[in-house]
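All protein chains but one are shown at their positions in the complex.
Should a chain be cited, it is by its letter among A, B and C, assigned in written order, with residues numbered from 1 in that chain.
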Amino acid sequence: MSDTQVEHAEQTGLAHQFEDLSQQHDADTFGIWIFLVTEIMFFGGVFAGYAILRWFYFAAFEGGSHLLDIRLGAFNTVVLLGSSLTMALAVRSAQIGSRRAQIIFLTWTLILGGVFLGIKAYEYHQKFVEHIVPSLDWAPEGEVLARLAPGGLNHAQLYFFFYFGMTGLHALHMIIGMGLLFWLLLRARRGDFTPAYFAPVEVVGLYWHFVDIVWIFLFPLLYLIGGRY
Amino acid sequence: MSQHIEPLKTYVTVFVSLISLTLLTTAVAFIDLGPFNTVVALAIAFCKMMLVILFFMHVRHSGGLVRITIIAGFFWLALLIGLTMADYQTRTWTPPPQAWSKTAPPTHP
Amino acid sequence: MSTATLEPRVQSPRNYLNADYGWKSWLFTVDHKRIALLYMVSITFFFVIGGFFAFLMRLHLIEPQGALVQPETYNKLFTLHGVIMIFFFLIPSIPAVLGNFLVPLMIGARDLAFPKLNLLSWYIYIVGGLFTLYSAIAGGVDTGWTFYTPYSSTYSNTQVTAVAVGVFITGFSSILTGLNFIVTIHKMRAPGLTWYRLPLFLWSIYATSIIMILGTPVLAITIFLLALEHLFHVGIFSPQLGGDPLLFQHLFWFYSHPAVYIMILPAMGVISEIIACFSRKRIFGYKIVGFSSVAIAVLGFLVWGHHMFVTGQSVYAGLIFSFLSFLVAIPSAIKVFNWTSTLYKGSISYEAPMLYALGFIGLFTMGGLTGMFLASIATDVHLNGTYFVVAHFHYIMVGGAVMGYLGGLHFWWPKISGRKYPNGWAMLSAAIIFIGFNLTFFPQFVLGYLGMPRRYAFYPAEFQVLNVMSSAGASILGVGYLIPLIYFIWSMRYGPIAEANPWGATGLEWHTQSPPPTENFEHIPVVTEEAYAYSAEEEALRV
Partner (left out) sequence: MQGIPIRPDQASTIAQSVDHLYFFITAVTLFFSVLIFSIIFYFMIKYRRRSPDERPKAIEGSLPLEILWTAIPTLIVAVMFVWGSTLYFQNSVAPPGAMEIFVTGKQWMWKVEHPEGQREINELHVPLGRPVKLTMISEDVIHDFFIPAFRIKKDVLPGRYNSMWFEPNKLGTYHLFCAQYCGAFHAGMVGSVIVVEPDEYERWLLGGVQGETIEAAGERIFKESGCSTCHLPDGSGPAPSLTGVYGSTVHLTNGQTLTADDAYIRESIVSPAAKIVSGYKPVMPSFQGQLSEEQILDLVAYIRSIGLPQDNAKEKQQEEGKK
């Protein structure tokens, strides 16, 4: 065994390809930032489509938007921002080496993420009740129909496709994030993270904040089209 | 690891600001500002994003590389949306069609 | 600089190839060099399949009414040829094979920053490939590799979903590879290896990675939406509900035009290494060549609209895209001039890699210059969608990227396999490929100008002579590609043992044994010199 490999064995959590933990931490955080840039572009494709079709069919998008429950949307925003706070605090706890606080904050992040998805699921359910799920269950009637009709039903369907597409993609990211949080929780309980080695917490944290940012934009873009006055 | 540790108070302050901005953007939706409703909503969303990026994601204390990376990401997003929009926005600039005429004079003798 | 380990192989044969044995040691490896070989085998497999489809197409087109297959089958052939060659051969070719193998070696690191992610990329690639192969077996797909809506979303009843899923999945392989390279080049360089000391291959791999991480996600989401349209008829790309087919084209070309640079930029990097080595000169204007790679990567994102000049895109957007497309020509021209000037007062030797490199310059020059016909709107209106376009992008992708890949393979083969290949055969194959290539694709320029549209399963009789010429050239080209396949496989067992630095090249990869040990370097090297220190003075300093 060469000298470097002996050193490696001494530093917990250090992978063989790195010289020291500092280099590894740098690479890990830079790596997740690059990944988040790819995520920006990934969501960007849908946002570009959204921007153009909304510009084409503003009335329809407005009509569709008004069928969403603004209170639930705003409440969910608060829930997600709260989970971002607890996530930031979980990273901070890792930085200062408090295992107990890490576990508490990670658990809270998971819970808040769960609440968000629960509310989202309820909203999806509502759409099925109102028959405004594009292509799968599209048969708006009564008052719903009356509100969608001015913009054109076909175009309203496009709005709801974007609604489901964008929130669905976001929810998928949330689910992946919650899986990662669960994994962190297990490792935190095992005491893996120290002030010297907490890159996984920070990396998942950055990802979680990014998912939060996506929602920060989805809320006005989907719920607040054209105002509610 | 010479990581900057943010005081607890900062996080709480940022969180309170984020909640206030969320309430603000919801409230503004009920005021008629015409096309500016969208502008205000997006501006507030942008502020919220900056708060999350700078404080929760620690970019305030990150090096230039991370900042350039983020800026590049948004720059490319702007390219995608901007240049695509450039096509749609300018399509109507070409002169409107002429009304019907079937008896055009021959241009060649 | 670390000392090269030049012990006789008989005594110390420990290297990445014989470090471990058995299929598990390959399929679960995290060694970048072994992953590179996994990629090499897989892309060769896809190249053979894609090449076979091309062969059938050229055979079919010998007769105006079509000699071989039904039009439906022909459509599937060119679609699968395009999908396989682009997504499963060209895009992973130089980055995933040579890049994977060389990036850590060239920067003096033990591995890429994320070795497990690297292995994951390969598995993702394979899963995507399996979906595509499945679609081929389950009836094929006939949309063209461009998947234009609404044909692909509504009207085609072939395996669009399977192939879309395949391309979507493979996209993530490309994203993760690019991510890995960027982080590795930023964070893992050996002490003393500053940006301006990096070999130009790394500059071009870096520029390529930028495109991979910024462009590929847009393709992924677009193809994902396309698959949803095909399955559920959601209609954002189809006019039935008010969606816009041109929106699909915008999003598609936002990635797919820069994708051309994913193919050609790494090849340019390979060419810089080869030319420097075989003329024993530093690349003329090193920094300018390096920055021109980045300029191409950035500008390449601004030109996608030139694929849409005749679609009914706004006239003004067309003008902008035309202007920007012309701008991309400039950094490419600068590169060609600099390579040519590198030869000036050099000491040029003619080994096989150099022949490939010179062939590259010739074909790339032709390919690049003919791009100007397509950047200029007035001529593009006539040439768009004809064989002229086919010829142009084959000059870039096959004449450029594949030549570069083969050149790089010949250059680094001793390092990769520890064996030498027969130089005479390699030079012969380079010549055959060059001739066969020109014979295949030059007539297609004329065909395009005459107005023969691409993707035609049968065509008016007056185009027959040129089509037959093209098909004849294709058979020569096919032989040219077969020869290296044979002697490379032969050399793995029977080739003479290669020394650590058979070409007398600079660069850290040549300072470790051939093939390198699993950890690449016994000690992480310290770099004290510029790239391409071939001159006598620099040589003296080193010793």
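The rule is short, and it goes like this: contacts are C-beta pairs under 8 Å (C-beta built on N, C-alpha and C of every residue); 3 or more make two chains touch, one makes a residue touch a chain.
Everything numeric here is computed off the predicted structure, so don't read it as measured data.
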item	value
Sole residue of C:G51, C:P92 or C:P150 that reaches the chain not shown, by the stated touch rule	C:P150
Residue in contact with the excluded chain [from C:A19, C:I126, C:L450 or C:A472]	C:L450
Of C:L27, C:A431 or C:V465, the one touching the omitted chain in the full complex	C:V465
Sole contact to the chain not displayed, among C:V315, C:I435, C:I483 or C:I524	C:V315
Residues of chain C (touch criterion as defined above) contacting the omitted chain	71-72, 75, 142-144, 146, 148, 150-151, 154-156, 238-240, 242, 244-246, 279-282, 284-288, 310-312, 315, 318-319, 322-323, 326-327, 329-330, 333-334, 336-338, 340-341, 343-350, 358, 361-362, 365-366, 369-370, 372-373, 375-382, 384-386, 446, 449-451, 453-463, 465-466, 533-539
Sites on chain A contacted by the missing partner chain, in the whole complex	57, 59-60, 149-155
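Following the convention adopted for this analysis, only the chains that are shown with their structure count from here on.
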item	value
Distance from the mean Cα position of chain C to that of chain A, given in whole angstrom	35
Length of the line joining the C-alpha centres of chain A and chain B, rounded to whole Å	18
Overlap residues in chain A, where contacts from two or more other chains coincide	30, 34, 37, 40-41, 44-45, 48, 52
Residues within chain B bordering two or more other chains	65, 72-73, 76, 80, 84, 88
Contact set on chain B toward chain C in their complex	65, 72-73, 76, 79-80, 83-84, 86-91, 93-94
Residues of chain C touching chain B in the complex	186, 214, 218, 246-247, 250-251, 254, 301-302, 304-305, 308, 312-317, 320-321
Sites on chain A touched by chain B in the complex	21-22, 25, 29-30, 33-34, 36-37, 40-41, 44-45, 47-48, 51-52, 55, 70, 74, 77-78, 81-82, 84-85, 87-89, 92, 95-96, 195-196, 205-206, 209-210, 212-213, 216-217, 219-221, 223-229
